[in-house]
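Below: one structure, written as structure tokens.
A single protein chain has been omitted; all remaining protein chains appear in their positions.
For reference, chains read A, B and C in written order, and residue numbers begin at 1 within each chain.
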Amino acid sequence: MGKKKSGKVLVLGGGVTGVQTALDLASLGYYVYLVDKKASIGGVMAQLDKTFPTNDCSL
Amino acid sequence: MAFEPKILSFFCHWCCYAAADSAGVARYQYPPNNRVVRVMCTGRIDPRFIVEAFYVGADGVLVGG
Amino acid sequence: MAEVTKRILEAVGLNPARFRIDWASAAEAPRFVQIVTDFTEAIKKIGPLGEPEGLDKETLKLRLAAARELCTKNRFRAAYGNLARAIKKEGDYSPESIARKVEEKLVPLIKKELLEAEIKALLAKGPVSIETLLSKTGASQEEVTAVLEGLSKRGQVVREGDLWQPKTS
Partner (left out) sequence: MEAGRSPNIEIITLAELKELSGKPGNFKAKLEVRPRYVDPTKCTACGMCTTYCPKEIVDEYNEGLDFTASIHIDYPQAVPTVYYIDEKSCLRLNHESCQLCANVCGPNAIEFDEKPEERELEVGAVVLAIGFGRVPEEVLERYGYGKYPDVLTSLEIERLTCASGPTEGEIVRPSDFAHPHRIAFLQCVGSRDETCGNGYCSTVCCMYAMKEASVVKEHAPEAEIDLFFMDIRTMGKGFDEAFNRAVEKYGFRTIYARVPKVEQVGRKLALTYVTEDGKTHRDFYDMVVLSVGLDAPADAERLADLLGIELNKFGFAATKTAAPLETNVPGIFVAGAFQGPKDIPESVVQAHGVAAECSELLAEARGQDVVHKEFPPEDVELEREEPRIGVFVCHCGVNIASVVDVEAVRDYAAKLPHVVLSENVMYSCSQDAQADLVKKIKEYRLNRIVIAACSPRTHEPLFQESLREAGLNPALIEMANIRDQCAWVHAEDPEAATKKAMDQVRMAVAKAARLEPLELQKVPVTPVALVIGGGAAGMSAALSVADQGYEVHLVEREEELGGNLRRVTGLLSGEDPQKILDDLIKRVQKHEKIKVHTGTTVENISGYVGNFTSTLRRPEGSEVVNHGVVIIATGGRENRPERFGLGENDRVLTQLDLEDELTRKGGRLSRARSIVMIQCVGSRGDGLNYCSKLCCQQAVKNALRIKKRYPKKDVYVLFRDMRTYGFSEDAYREARKAGVIFLRYQAEEKPELVTQGKSLRVKVKDALLGEELLLPCDLLVLSVGIAPGENEELSKLIKAPLTGDGFFLEAHVKLMPVELPVEGVYVCGLAHAPKPLDETLAQARAAAAKAVIPMAKGFVEVPPIVSRVDQAKCIGCGICADLCPYGAIRLVKVGKRKKAETITASCKGCGICASHCPVLAISMGGFTDEAILAQIEAFGEFVEKEAAEEPKEEAA
């Protein structure tokens, strides 16, 4: 018998992909470590003024 | 001064209200004469709401489903 | 709903085109913009409320107040609800058939109730002659007389000479 599996996931990268992955995993019932090299998450998307074509604010 | 009508609109949350949001997102421009009451569905609209709107002075009432 | 609302507006003396119902799905932003723009233009053409209809402010307010009251009355609402139920049951949503049913079941009621409310409001200001009522309401002699008789039967108005006034208890 193997060891019981962990219910936690490590997500490397706090850009839009990492953040969305973390949110989904949390909703799916897992605990997430969201790790980024920078001082804040958000990645490049936080630098974008608007997104196209909807021009929503990117945050 | 040109007549600027005062219009009250009732928009369905799922349809016209959503379309109005997308119109904003796409930056379409339209006349600023309407004011919006959001309802969950046009089924909510009671004739008395329309009458009430005219009673308080609306020049026109638009229901958007 | 749309049909009934239009008939109420007509009964009040307003252009029913001041009320419009239209549809645009969530994906149809351009269509939505068209609807709003067109409607705004249409109302601009019609003009300020009551003006092109030749209704003075006071009469308009009076009649709309009456319409407001009508809309909360059980009799009207029951008829309206039952009509909607009947239409759904028959599954015939063609505009003609709805219009016909509304004309048949609701319009007489709307007219009568509105007239009654307006007459009551007019009487409330003091004794009035039938002639004045006729000119103010724009209704026919028969209609006005019917309402007055109804009211007097229920003991709400009395006639003194040529003038009618509310009965004070």
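Throughout what follows, a residue touches a chain if its C-beta (ideal position, glycine included) is under 8 Å from a C-beta of that chain, and two chains touch if they have at least 3 such contacts.
Note that the coordinates shown come from a computational prediction; the quantities given were computed from them, not determined experimentally.
Taking the full assembly into account, the omitted chain touches A, B, C.
The chain omitted from view is touched by exactly one of C:65, C:84 or C:146, namely C:84.
Interface residues of chain C facing the missing partner chain: 1, 25-28, 33, 48, 51, 72, 74, 77-78, 80-82, 84-85, 88-89. By the touch rule set out above, chain B reaches the unshown chain at residues 1, 4, 6, 8, 13-14, 17-18, 20-21, 23-25, 27-30, 32, 35-41, 43-46, 49, 52-53, 55-58. Residues of chain A in contact with the chain left out of this view: 2-57, 59.
Keep this in mind: only the chains that are shown with their structure count from here on.
In this assembly, the C-alpha centroid of chain A lies 39 Å from the C-alpha centroid of chain B. The geometric centre of chain A is 59 Å away from that of chain C, both derived from CA atoms. In chain C, no residue touches two or more other chains. The residues of chain B that reach two or more other chains are 25-26, listed in rising order. Every residue of chain B that touches chain C in the complex is listed here, in rising order: 2-5, 7, 9, 14-16, 18-20, 22-23, 25-26, 28-31, 33-34, 42, 45-48, 50-52, 54-55, 57-65. Residues 1-2, 4-5, 8-9, 12, 14, 18-33, 35-37, 39-44, 46-49, 61, 64-65, 67-68, 70-72, 80 of chain C touch chain B in their complex.
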